[in-house]
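Following this message is one structure expressed as structure tokens.
What you see is the complex with one protein chain gone and the rest in place.
Coming up: subunit A.
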């Protein structure tokens, strides 16, 4: 369903209700009706460790959740963009209450498409926003809800984008990977890699698919 169809439906409901309700399209600040997303999403943040005593569970915290397009924009407009994050920070946006950990039941049988941007001059803020929009808009995964979440790691060597999936099925993963490359504006000369979570504990964590 497109945004026009959703807006039209909302208007039909308004006509049936006999009341005039405003959307963000008609009034930017005082709108009454919001555009619903397919599912609820939760934003998580990993704080860089300042003290050695801080554990992973202390550092990874949910920030907030959103279920509509308007709520999503309200959050994005009020949090630092990737360029404004300190080193060793992570942003995670995951579906419903899935934790951004490979041990989570929903992630355990899946994996992640991974791509690292090493060029500092690349517009990371724009690429991260495009990835978020493709994920919450569900256009990166047309057939089924394979996507569990999306992660951004801010590191000294660059920014790492990862698309977490719920399975390791090669066919749907290749379709998702191809769209992920389009979203990140990656050319044919560059590759993205898929790493299954089942090998995450291994010493030589090798990609099973390269695209």
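Going forward, a contact is a pair of C-beta atoms (placed from the backbone, for glycine too) under 8 Å apart; a residue touches a chain by one contact, two chains touch by 3 or more; residues count from 1.
Rule of thumb we're sticking to: contacts and distances are computed from a predicted model.
**Q** If you look up the hidden chain in UniProt, what protein name do you find among "Protein S100", "Cap-associated protein CAF20", "Rab proteins geranylgeranyltransferase component A" or "Actin-like ATPase domain-containing protein"?
**A** "Cap-associated protein CAF20"
**Q** Give the residue, chosen from A:40, A:109, A:130 or A:160, that touches the chain omitted from the document.
**A** Final answer for the missing-chain contact: A:130.
**Q** Write the list of subunit A residues that the hidden chain touches.
**A** Touch with the absent chain occurs at residues 1-3, 6, 24-25, 28-29, 35-38, 45, 47-48, 50, 63-66, 69-75, 77-80, 84-87, 89, 130, 133-134, 136-139, 145, 183.
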